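So the structure is just underneath, and the comments pick up after that.
Note that one protein chain of the assembly has been removed; the remaining protein chains are unaltered in position.
Presenting chain A:
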């Protein structure tokens, strides 16, 4: 089960519709954009895996500071190199779609922010997160003092059990109160 040639089977299409939050047009558009990323020989193979560099050329992901993490989180490859099959790609779009539920979005957001993949957001993760958000150049980065203060403030607000890390349920608790999250955590092709 995978995509062959340039057409998506009708059965598969309806199954994808059942399993994701995407509409039929969105799935077809995703298929089109995905096949554009494939080279000529790859197009004939079923279940091709597209390496992360090519995925990152998509304009929707190119300017995103978390693009590498997103590829990594949604990838099912054993080498953990961030490559995506078409189904992973659909998973990605489904989680970032307009109709996805808050639970799904916050779950994936947590995984994206968890840079060291240990299941919690500790100081190291938060620091990397802040650095991603403030851009690459030195003048936009925060000083160590500011960083420390910021992380302290964040942990004070969200770490309910005071163990120094933010786990999934605390994260979801914070996110569920935010009115902006659902509307900003969206990627549309």
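Things worth noting here:
Simple rule for what comes next: a residue touches a chain if its C-beta (ideal position, glycine included) is under 8 Å from a C-beta of that chain, and two chains touch if they have at least 3 such contacts; residues count from 1.
Please note the rule applied: contacts and distances are computed from a predicted model.
This figure omits one chain of the complex; the name its UniProt record holds, of "Transmembrane channel-like protein", "Sterol regulatory element-binding protein cleavage-activating protein", "Mitochondrial pyruvate carrier" or "glyoxylate reductase (NADP(+))", is "Transmembrane channel-like protein". Only one of the listed residues, A:37, A:123 or A:154, touches the absent chain: A:154. Where chain A meets the omitted chain, the residues involved are 1, 14-15, 17-21, 23-25, 59-60, 62-66, 76, 87-88, 90-91, 94-96, 101, 103-104, 107-109, 113, 117-120, 126, 129-130, 133-135, 140-142, 146, 149-150, 153-154, 157-158, 160-163, 167-169, 171, 174-188.
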